[in-house]
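A single protein chain has been omitted from the complex, and every remaining protein chain is retained in its original position.
Letters A and B mark the chains in the order given here, with residues in each chain numbered from 1 onward.
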């Protein structure tokens, strides 16, 4: 049995009158008023709704990645994407959540680390909260709602790596890496930014994870690709690149639209509370605006450079805009979001061509989308942030007259997270390579990982030349 | 700082007591009570949730259209569907929303036209509202929530045209037409009906857009097809028609189910407020009932006429029922919805066969689904409406004893919107045809627009005979 304490929510004034009214809900003997319970209930519905949308992004990633690769590796890619969410769920439950959000020091969480078993007074908030996960005490939802929402995020980070290593990585090596990433590495940098760590202390802002999720996935992927090397036959002896077009643009397009749909949980859901609805509506509009502007600029850039608007560039344009607006969605104006998206769409097209030129073989453009635009979006906070536009006191970014201070902080965060995640990932991939190996045999790669790793093909009966 | 005024929502009685309690949320200094804020918050969550579902219909349209066309045009159709939402989003933001919902005259909006920058006191409602978008002042959600919800609708209208012009339209001509449709034409007729214009004044009812969205898309498509002509090889010299079956019924079926799913945002979401939940539950049931009855009648009609139940007819049956119930969903009983759906399912099968007979080449049946059933649904309000069944005083339709008055008004609306949209669209398509051209070269059409317009195919590696 417990009571709501003063200052129930942000800037709210507690009305003593409500305490005089008792209402009991599913759990007997609570003494919340009906409106108080309704607030918790609505926030929970919102957080869970967003969670489901983010979960659904697993479908988007699976379809984009498999669609943009060759038919002979489809089963492997689908299996990889399907199982990685399970691996992430298990590792985040066992230890990841606690390391990320448990009370601890500036570097890592130390309380309630295992199996989310710390004491917890949710949905009590702020000063009224007591328990092991103080970093999440600002939102009045039950602990399990906080957990599952953050779990959906963690799953996303692991999936990003999958795209970079596609068509050549060993199935079990990828599973092991994913487990370690979500059990330890992702939670540590996450703790720095969202769990009460040093970057949060120095007022680094990443609203929904351009850095926490996307560039972390990107850095881990970059480390992987350096150890893994390009796909067999990708680069010819004469230095030219061999185009390996995707085998199913229908599923790739489906995947991109599912991801866009899911992002409406990813970004607005990161409020983890509905408040008065103003912030979430704002975030939906900035998110969508950045995406559509990025589609426009990616289409035009592709049209100009490649002579024709390439569909995979258009799709990656949308994703680039969405990744870029993820950090600043709650901190910038709608026109600001439009500019961020416009630039993101250009970045992704140029980056895909650039990575190919320097022989970093990223089959689906995941580095261009998640790593580069994760960085761009994080820095964009320092450029376009408007203090308090949805309530958060970020201070103003450079273009809003705030000088270079916020931009500098953002850059520090980008570099620190990059160094840690790239370094840690390189270590893990290096150990895996030296022990169980990370790449399938060349014969298997040529024949396709579907037969080699899973004993079955994706499109039985169809006549296919890979 | 402001106060909620009397009669905050439908038939509710304002409790003065609440005014004595102050609570402030994200936006400082407001003085809404917790229950008042919760109402706004819940309505916002509902509107945004519906928005996401409607956005997701883009996937449905992309999959239905591409699945029902030939493999060689898949990339083009996907690109068209993907980019049209971006084009619509940008044009609706720049000017469309303002022309549609800005205060103005009976014909067009004039206040706050550009970039949604009009003054606006949302979420204050009714008499308490001051600002440029009075036509939307009946719902207590933030302006950005109103905007993004209406944006999702606008995107749908543009997408409908895409299906009619599939497999032969020039990519950039379609983009230009879409921009103009959503920037100017759609907002003008939309203003008449939902933005405070003359049709709204004369009590024309279109709850969720059988006319505003679907038949507008259909009229624009009809104009297009007249300028564009049938696909190469569709009609033989002897007058018979050449069947061009879809290349992927899996994705087409997927698309139809996604559209159905999205319609649960489209129709119930058009309440733009939850109220006491009665209206939205009613609308969900009328919507689903019309759809399932239309599936049944389309299946039977196809079975009788074509000897076997054709899957594309079954899918279009569902969509026909959904389009038809879109206008009347909030105004008719569940049995009324069942009859509306039954008729819609028959209409669509007969219409597909009829259009083919008169050599209007509509590859995916979009005219039969959206234009004819948009008209049918709008007229059905005049037949089946029951005054106040979910609160709206429509007056009774013909079969509910209300005489021909409502039916006549509905017919006037159908004709006026049709004349304006068809005329305007014909003008634009005509100008485009006379200048940059609207049809790809015949050689490109034969080879497929994927190579010609985008430089890539959809199913690399698969052996396909188009």
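Heads up, the rule we're going with is that contacts are C-beta pairs under 8 Å (C-beta built on N, C-alpha and C of every residue); 3 or more make two chains touch, one makes a residue touch a chain.
Here the structure is a predicted model, which means the values were calculated and not measured.
Colleague: Quick one: which of B:354, B:399 or B:462 touches the chain that's been left out?
Modeller: Touching the chain that is not displayed is residue B:462.
Colleague: Just one of A:96, A:109 or A:123 touches the chain that is missing; which is it?
Modeller: In the complete complex, the chain left out is touched by residue A:123.
Colleague: Which residue among A:248, A:287 or A:312 touches the omitted chain?
Modeller: Looking across A:248, A:287 or A:312, the contact with the absent chain belongs to A:248.
Colleague: One chain isn't shown here. Among A:41, A:226 or A:431, which residue touches it?
Modeller: Checking each option in A:41, A:226 or A:431, the one touching the absent chain turns out to be A:41.
Colleague: Could you pull out which residues of chain A are in touch with the chain that's been left out?
Modeller: 21-28, 30, 32-35, 37-38, 40-45, 48-49, 51-52, 55-56, 58-59, 62-63, 66-67, 74-75, 78-79, 81-83, 85-87, 89-90, 93, 115-116, 123, 141-145, 147-148, 151, 171, 248, 251, 254, 453-463
Colleague: Which parts of chain B face the unshown chain closely enough to count as touching?
Modeller: The list for chain B reads 8, 11-13, 15, 17-18, 35-36, 38-39, 42, 45-46, 49, 53, 70-72, 245-250, 253-254, 256-258, 260-261, 264, 268, 274-282, 284-285, 288-289, 291-293, 295-296, 299, 306-312, 314-315, 318, 334-335, 389-391, 459, 462-466.
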